[in-house]
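All protein chains but one are shown in place.
Chain lettering (A, B, C and D) follows the sequence in which the chains are written, and residue indices restart at 1 in each chain.
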Amino acid sequence: MPDYFHGYSVVGLVAVVGVLFVAVAFGAGRLLRPVVPTREKFLTYECGVDPVGEGWAHTQIRYYVYAFLYVIFAVDSVFLFPWATVFAEPGFGGVTLVEMFVFLGFLAVGLLYAWKKGVLEWT
Amino acid sequence: MHLAYPAVLAALLFCIGLYGVLARRNAILVLMSVELMLNAVNLNLVAFDVWLRERLHTGQALALFTIAVAAAEIGIGLAIVLVVHRTRGSSEIDRLTDLRERDTGADAEGDADGPEERAGVKATTDSGRQTS
Amino acid sequence: MMDVLDVLWRLLAVLLAFLVLPLLVGQAEHKAMAHMQGRVGPMYAGGFHGWAQLVADGVKFAQKEDIVPDGADRRVFQLAPAVALLPYLVVLIVIPVGDGDLVGQVVDAGIFFVLAVMGVGVLGSLMGGWASANKFSLLGGLRTAAQLMAYELPMLLAAASVAMAAGTLSLPGILDAWQWWWLPWQIIGGLVFFTAGLAELQRPPFDAPVADSEIIFGAYTEYTGLRFALFLLAEYAGIVVLSALTAVLFLGGWHGPVADTLGWVWTLLKTAALAFVVIWLRVSYPRLREDQIQRVAWTVLVPLALLQIALTGVVKVVIQ
Amino acid sequence: MSAAISAQTYAPPAGTTTDGVFTGSAGPVAQSVDWLAIAPPTAVAVAGLAVLVADLFLPERGKRLLGPLSGAALLLAAVPLLFLRTRTTATFCLPDGLQECSYSADTLALVLQFLVLAAAFVTVLISMPAVRDLKLPAGEYWFLLLSATAGAALVPASRDLVTLVIALEVASLPSFALVGLRLGNRGSAEAALKFFLSSVTATAVTLLGASFLYAVTGTLHFQGISDGLTGTDPQLNSLGSAGLALTLVGFAFKASVVPFHFWVPDTYVGAPVPVAAFLSVVGKTAGLAGLVLLVVQAFASRGEIWGPALAVLAAVTMTVGNAAALRQRPDRAHGAVRLLAWSSVGQAGYLLVPLAAAAPEAGTHPEQALSSAGATVAYLLMYAAVNLGAFAVVAHIGRAGRANRLQDYRGLYASHPLAALALGFFLLCLAGLPPGVIGLFAKVAVFSTAVQNGLGWLAVIMAVNVVIALYYYLQWTALAFRRGEPATPAAAEGARGGGAQQRPRIAAPLSAGIALTALAGVVLSLDPDLVLTFAAGGLR
């Protein structure tokens, strides 16, 4: 168990180093850069024209559907990894493989469903 | 590492989630709070699994399933929130009162039926196909 | 004492790689693109073929004024570049460069860790797009998110295939188990993985989220100065990480036809070659439309990845 | 989707190699699967997928076949039950001979699986007209229905918490979608959201409870939990008690036990009527099956904790449900469904009584505790038949006028004598009055468990509630036999459209559903021992 946490503590150390790096960079930038605020600089940039309307105007509902698809599928694939690491061990074998094919079959049916339902078309 | 840390963290997460469920009025935020609760459970399960050094790793197995369950719930939940938002333009759960039992007379409810249906029809026609 | 020193060395090496390699890739991109397009590219900074161009760029960025738009969510807006950049640094530490101890840190569930942390990087773009209070940014952010969703799955599945083949999730473990014939065996997975990674990095031809002709610069539209530079750095760090990962997972990492003792050279060579492919693709292919990007993911890559898993499974059981 | 096959894929994923037994590589590590035992839920799940895929490739006209197809699949799935009847089979067992299995096809499981499949079949019958009327997406509807059924059929057979929770979720998740399937309907969406949010929260709480139990006992198999909960460490003891209580919450929610019932009326009203019927029977069966398994097996050793709690819950549940049902007025829109919803809450209270009564014996005399729980099973069987029947009649009335007021049942006898008789019979069964003999005896069986286990006060409360319930059931029955005269302008308006006397004919599947449930009710009334035997040691 110590090794286990040791590994991640090093990783955490890296993250800390990274944060430090960014902080230093920002600090240095603060010292180096000029500050000359004008009204126009803080306007939202829309090709030089004053901004109009709300930000959600052009958002497609379709993105949600992709999100759903992803969430479901990605989590399903979570089951793959534990299986992937052991299925070739002695004692497992063909049956285990078939079971996973059943599982993949489920995934494939889901994909087929989404595809046939036209989720993947963009019209 | 002592078991207390993850356990306390999980308890905190769960309580925050619970508070969110009870206090938040936006359906999406409630949904997120529920996810928080589920992840607290996951943390618990994995921590206990490690602590127990259980041979079968039942805790981790359940954690995996919990992840899957949470994902499925999010999928369906967002779809439902979307439908609600589409039919009434708001996802505040406080405003979901169409089905509440009222003590007013029958006429009021009878009237309430009409616009509701009309609004529903409109929503279907302009929203196209919904798949979840 | 030895331990602490050891760790410090590793940290330093990783940080160095993180600061140098992306710049190398960037410079290579400048020059390679220029030559492919019949130009010469930057020639002045530093003298010899403009080798210090990116350093000069960095100096310039640091001197630019830092602007946060009025409508922006300040804290999120300012944090976004850091969130985009740091995950690549963290990933670098677990990528094995050579045989044995030539790795920042061995992590058990290496593949999981790498994929999970890389996913966080995209969050930076998303935060930037959301916090900018700019329509183009938002659109870009959403496209980024959609792209992440679409390509994370084939990437995971392809990685799972390798994990199946090796029977472990640890990156050094995979390399230990690697044989040369894995190359053809896992080739589909490799292609899927690389393509998906490309898309996650929003590199051309999958750069619809930052398509300058449509939405200015997507999520980064409102960024200036150092923060913008960090986003750019993140992109090139991403290229390095992706290339390195692909090399480790699918091309055998430090395995080479000769001189196994110089494993780290092989790794760097393979990474560099892949990075060059990334640049090459940018020059060669036009940008895909957002829907085309999605379709490629769901109808090509995901089925291919599933196919690869099936193939891996069958072969694995057969040879047993 | 993944959860549907959880049973197959749930193999201990990692760490197995470190175990001495496995490294010997002598026996197969993969669990051997008794396919016959798991056939019922599996068949349903596969059928669901098949329906979904078929829907993609069938032309619009062919989609009408999906309903009958689903029904046939359910019948087919019930066939293995016949072969399993004679033996008790367990599968997905731990490989080291600990006798801990994740799936057991014992009598309890078989009976409840039969109940689920039969109820789902009747739901399919009721649904056919609704799917056409409401223009529900056919493939999705049948797929979701079958998936939820598969989950519900898995619940009573699961013997560990992982399988149990997953099975319950598989039963729940499609239900949310089913409730919200009427696109563009405000009520439907609202109902789905309410149902969803509260259900998901309950699930989270249950899982937290499960994690506590795991911490205390180190296993999630029922037997192990029961053994582990008797430990002496006081700290762990209280953690175990907390886990126990929290785990029960999710199941109490599904069984619509007060105070986890608030979603019930709104959800039933907003959902399409067949879905409400499905929830009220199959959903409740899933929840109660979980409760039965938990209290009789997993928590058997801690009866002193959950026994009083369940007793109080039972009392509160039946009181609240009946009081609210009593408040329904005939002129209120959707009154019929709402009444049935509240009545189903009330019935949940009765269903809990035997479980509460099982507490004192659960630890020491598992056989007797199982007998007590058998009263719940018997009651559930009765309830399923008659409640579905009542919903079938309601579904028919709902087709004519969408308001579905209680008033609309006036004169039902004049227009549809048989349907009115059936409705009366169903309601009297629910009330527990002759000629609904089976309803009476099911209540008596429940009552007897309370009396014989020293829960006299609960028995008295139950009796009072039965009396309260009589009032509204009878009132509705009487309404159906009243002369059909338009009482309000609204009704008259409705009569102008089709004419109160010339109500549309009952759709064939609906009448089949009514006939089937009525037949079940009558047969049970003539020979109540068919189900009551479970209350007297019939469960083994």
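Definition applied: contacts are C-beta pairs under 8 Å (C-beta built on N, C-alpha and C of every residue); 3 or more make two chains touch, one makes a residue touch a chain.
One rule holds for everything that comes next: contacts and distances are computed from a predicted model.
Think of the chain that is not pictured: of "ATP synthase subunit c", "NuoM family protein", "Acyl-CoA dehydrogenase" or "Na+/H+ antiporter subunit C", UniProt labels it "NuoM family protein".
For the chain that is not shown, the touched chains among those present are D, taking the whole complex. Checked against the hidden chain, the listed residues D:373, D:433 or D:458 yield one contact partner: D:433. Checked against the hidden chain, the listed residues D:58, D:242, D:323 or D:444 yield one contact partner: D:444. Residues of chain D in contact with the chain left out of this view: 433-435, 437, 440-441, 444-445, 447-448, 451-452, 459-460, 463, 466-467, 470-471, 474, 478, 481-483, 528-529, 532-536, 538.
We take it that only the chains that are shown with their structure count from here on.
In terms of C-beta pairs in contact, B-D outnumbers the other of B-D and A-B.
Between chain A and chain B the centroid-to-centroid distance comes to 21 Å (mean Cα coordinates, whole Å). Averaged Cα coordinates give chain A a centre that lies 39 Å from the centre of chain D. Taking the mean of the C-alpha atoms as each chain's centre, chain C and chain D sit 51 Å apart. In chain B, 64, 68, 72, 79, 132 are the positions where the chain touches two or more neighbouring chains simultaneously.
Those residues of chain D whose C-beta lies close enough to touch chain A in the complex are 1-2, 4-5, 8-9, 11, 13-14, 16-17, 22, 25, 27-30, 49, 52-53, 56-57. Put simply, chain D touches chain B in their complex at residues 2-3, 6, 10, 12-16, 18-19, 94, 161-162, 165-166, 169, 173, 176-177, 180, 183-194, 196-197, 200-201, 203-205, 207-208, 210-212, 214-215, 218-220, 265-266, 269-270, 329, 331-333, 338, 402-403, 405, 488, 490. On the chain A side of its complex with chain C, the touching residues are 4, 7-8, 10-11, 13-15, 17-19, 21-22, 25-26, 28-30, 32-36, 41-47, 51, 53, 55-60, 63, 66-67, 69-71, 73-74, 77, 80-81, 84-89, 93-94, 97, 100-101, 104, 107-108, 111, 114-115, 120-122.
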